[in-house]
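Every protein chain but one is kept in place in this view of the complex.
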Amino acid sequence: MVQNATIDREMLLNRLDAAWINRKQIQDDAKQQAHINKLRRNITEQPVFYVGAGTCGLSAGADKTIKALRNYIHEQNINADVVEVGCIGLCSDEPLLEVQMPGRSRVMYRKVTADVVPQIAEDVLNEKIPIEHVLGQHRNDALQSYEVIPFIEEHPFFKQQTRWVLRNCGLIDPGSIEEYLADNGYHGLAKALHTMTPAEVCTAVEESGIRGRGGGGFPTGKKWRFALKADSDRKYMICNADEGDPGAFMDRAIIEGDPHRVLEGLIIAAYAIGASKGYIYIRAEYPLAIERLNKAIEQAKSYSILGENILDSGFDFDVIIKKGAGAFVCGEETALIHSIEGKRGMPRPRPPFPAVNGLFGKPTIINNVETLANIGSIIVNGNDWFASLGTDGSKGTKVFALSGKIERTGLVEVAMGLPIRDIVFDIGGGVADNKTFKAVQIGGPSGGCIPEQHLDIIIDYESLKSVGAMMGSGGMVIMDENTCMVDLAKFFMDFIQRESCGKCIPCREGTRQMLNTIELLTHGRKSESKNDALERFKSVMYLPRLAEVIQDTSLCGLGQSAPNPVMSTLNWFRQEYEEHIYERKCRAGVCAELLTYYIDTNKCTGCMLCARRCPTDAIVGEKKSPHYIINDKCIGCGTCVDVCRFDAVDVN
Amino acid sequence: MKQENRIGYIMEKFPDAQRENLIPILQEIQEKEGYLSRQTVADIGRYLNLPASKIYGVATFYNQFRFKPVGKYHIQVCRGTACHVKGSAAVLNTLQQELKIQPGQTTRDGLFSLEVLACIGACGLAPVIAVNGEFYAGVQTGQVRKILKEYRNQEK
Partner (left out) sequence: MISIEIDGREVKAEPGETILTALNREGVHVPTLCHMEGLLPSGACRICSVEVEGQDSLTPSCSYPVQDGMKIQTNSPKAVKARKTIIELLLANHPNDCLYCVRNGNCQLQDLAELYGIRERRYLAEPCKHKMDVSSPSIIRDQDKCILCGKCVRICEEIMGVSAIDFVKRGSQSVIAPAFEEGMNVSGCINCGQCVLACPTGALREKSHLKEVMDALQDPQRFVVVQHAPAISVTLAEEFGVKPGKDVEGAMISALRRLGFDRVFDTAFSADLTIIEEATELVQRIKQNERLPLLTSCSPGWIKFVEQTYPDFTQNLSTCKSPQQMLGAVLKHYYTQKEDIDINNVYSVAIMPCTAKKYEAQRPELSSHGIADVDAVLTTRELARLIRMYGIQFEGLPAGQPNIPFGRRSSAGKMFAVTGGVMEAALRTAHQMITGENSPEPEFKQVRGLKGIREAHIEIDGMTLGIAVANGIQNAQILLDQIRKGRDDLHFIEVMTCPGGCIAGGGQPFDTQPQNIHARLQALYDIDRRETVRTSHENKAVQQLYDEFLQQPLSKKSHELLHTTYSKRNVLL
């Protein structure tokens, strides 16, 4: 094994050299070709089981699946490999298992929980296909495909995707730098280091048209150039993996599935701006991603892809992982810098911009994970290749995290310019459980909701803004008729006022007041007295004015976009707000205090369970005779509905 | 002397520590000791030459840090958007009712503690809770009691 590893290292590095120092077409000899094919798993000698073991897979039980699989292989004395790969993106079908029999194409199976592992394993090893679990097979010309199994790319979830950033996710072993290299990984880095000046790298990235994938959408190459021009003895390059948006998990999945891609982008960026030290600021809530990164860094060092004199180019660069300690606002650049410096993550006024005066007062560039994951391919394939995809202002692809009330949840990557409707209804399979679509929330707490009538809008930084949403980092949460938009606005305001750093007044006090206003709408009549109703109207009247001031005066992006969730729901779902305000009604049945619970006397058996469970003693009744809910006492918690075994509690 | 013993492992892992090491140090301590005690905060202050008020200010800024020990079973409830849309508020509510504690608190018997997380990042499987790091996906209110019972039974 050890010897193999050394051979691999030599061979892989030689290919890099050949390609970018000697500028030759890679001419693999037969032996080398065999090695590469092995690493690319075009040739396998024994069955290989791939289990999607990202955080989402593990939560769905992939760890148990792996255990069961290993047990089975061990018990049956079978020679087979088990490979833990990242997430291919189809979360709703997890745990995902792929099996590659020697010489045959890889087949993906869905919902392979531990209990079905032995049966499936037995079937596939005996060349039977457990059809109810099959999702599809990967197309690979080097391997023989199955006739009866459809190809993965025809699966509606994958059909409209353009997988550039995610191309390796779920396919290669994220713990193996060799597999990444065999797939021409780090060739972008080699090309940049050996054939381009930092300024040329900046130009290439600038001309590709790529814009920051973390939220604002600032042109990446332009940002780099600021830092390149800044004169300083030391510069820093930071990868922002502090994916704080609730409802977004793209960065986690990219790092878990293909950590070297991110690292490659980071090193190229460092070269482009002249940074000698880098940080990856990643959420402590992502232990697996941190583990994978640590391993990737170690491997990169052993390949002298990181550290001193990278790939013999004379360029030095070191990376440190900093675990974020849990603060949404640290996604903001100056707050993130303060956090790395060991301070409270409070933003500071800009200018000066970090590109001129950032970490420890030195020029600093901060890029998001997905942005960096694009860089390697841009350098290898050229800026024109990248710019050929997308719209006028938004080039390339964008990864989205689909979740909420949708049939297929997961991670998808689509070309810029695809209509949102296609993502929701084709890729995502539409709303789950035959419910009606209400809205899709894009951009997390800074973004907004897009209603049905605007679903044909395309994925593009500007067009999303035109409907009050924003690209954000790429969370896409689907709501159906059972989602209350007032409640959703309340949820986001609550989040923001808790996550506000508290420094500037409009954000700290303003979001608190906005939350209070929304809360007033969801409070029932019974908790109101005197002028409360009047005050409720009044505060709603002031809402737009307050929102405008928060947007105009807040110190950082978090505050400036804080009113978006409220303003966008108010804009598109005014009707629902009005029902809450005038009719004291929540049509989705979510706002507990606006609901009336009553007991169907025909169904109630008088078991007394609900009366005992009721936290406010609002349910009265004798044993074995129908119960009754005292409305004034009821707080609408819904416990009675949950506990009733006879379906006797109804909600109005 | 005593102080060196208490945070000796920190001084070993972070020699010549600077302010930029503060958060990693606090994370390390919490990982090892479960929470940040007054004493350790004071010790770290002396080690880093930082006033305790600054350390406390930093520690209270971030969600991660606690100043009280957690329960034997630490329950984390994801309150991300996807989880919210799929009913995590009700799950949290049930947990609060069942355990009779608020997020950030520990039950009197020291068995359970409750924490709200902004987002675990497993949105595709919402709503998600984690008990001592073990995930439960697609949790509905009805399941909550069952899960708690499992852990309670382990104690008997």
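To keep things simple, chains are lettered A and B as they appear, and every chain counts its residues starting from 1.
Note that a residue touches a chain if its C-beta (ideal position, glycine included) is under 8 Å from a C-beta of that chain, and two chains touch if they have at least 3 such contacts.
Owing to the predicted nature of the structure, the values given are computational and were not obtained by experimental measurement.
In the entire assembly, the chain absent from the figure touches the shown chains A, B.
The chain omitted from view is touched by exactly one of A:Q137, A:T220, A:Q299 or A:S539, namely A:S539.
Within the whole complex, the absent chain has one touching residue among A:V549, A:I581 or A:C607, and that is A:V549.
Considering the whole complex, the residue from A:R15, A:R163 or A:K503 that touches the absent chain is A:K503. The chain omitted from view is touched by exactly one of A:R211, A:R283, A:R344 or A:H580, namely A:R344. Think of the hidden chain as still there; on chain A it touches residues 327, 344, 346, 348-349, 351, 497-506, 508-513, 515-517, 520, 535, 538-539, 542, 545-546, 549, 551-555, 560. Those residues of chain B that touch the chain absent from the view are 38, 41-42, 45-46, 51-57, 60-61, 67.
Keep in mind that, in the parts below, only the chains that are shown with their structure count from here on.
If you check the complex, the residues on chain A that touch chain B are 55-56, 58-61, 91-92, 94, 243-249, 252, 283-286, 322-328, 339-346, 360, 401-405, 409-411, 441, 444, 475, 477, 479, 483, 488, 491-492, 495, 499, 501, 615, 637-639, 642. Contact residues of chain B toward chain A in the complex are 18-24, 26-27, 57-58, 61-65, 79-86, 89-90, 93-94, 97, 117-126, 128, 135-137, 141-142.
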